[in-house]
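All protein chains but one are shown in place.
Presenting chain A:
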Amino acid sequence: MDQIRRVIIALAAVLVWALVPNAVQAEEHELVITHMEIAETNIRPKVGDTVKFINQADIAHNLYLTYEDGTVQNLDTQFPGMSKTAKIERSGKVVVRCWIHPVIRMEFDAADAD
């Protein structure tokens, strides 16, 4: 019985994924921090996507994202070799900065979710 129930649930999940147009899978975008800069990239994530920041510098960072409405998303301290992930919450211009190192600054545009 358990096996049949599991198969039904799996089939239902596949059906929902296939039939519901808005059930788009979130993407993950990667950005690399090298010393005091975030490697240039042209990411254009959508709301709900994630952006993964990989610290390849030999120093710690503490990145934060600021949305157009002023909302701040803090990623906490990120030691060398550590990755931190931000889920994009709002569309529009997003500014990424570091609390420790004000020289770090990058921007990308986030699109509305499909």
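One rule holds for everything that comes next: contacts are C-beta pairs under 8 Å (C-beta built on N, C-alpha and C of every residue); 3 or more make two chains touch, one makes a residue touch a chain; residues count from 1.
The rule is short, and it goes like this: contacts and distances are computed from a predicted model.
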Name the chain not shown, per its UniProt record: "histidine kinase", "Antibiotic transporter", "Cytochrome c peroxidase" or "DNA-directed DNA polymerase"?
"Cytochrome c peroxidase"
Given A:A26, A:V72 or A:A113, the correct residue touching the omitted chain is A:V72
Could I get the residues of chain A that touch the absent chain, sorted low to high?
34-36, 55-60, 62, 64, 72, 74, 77, 79-81, 99-103
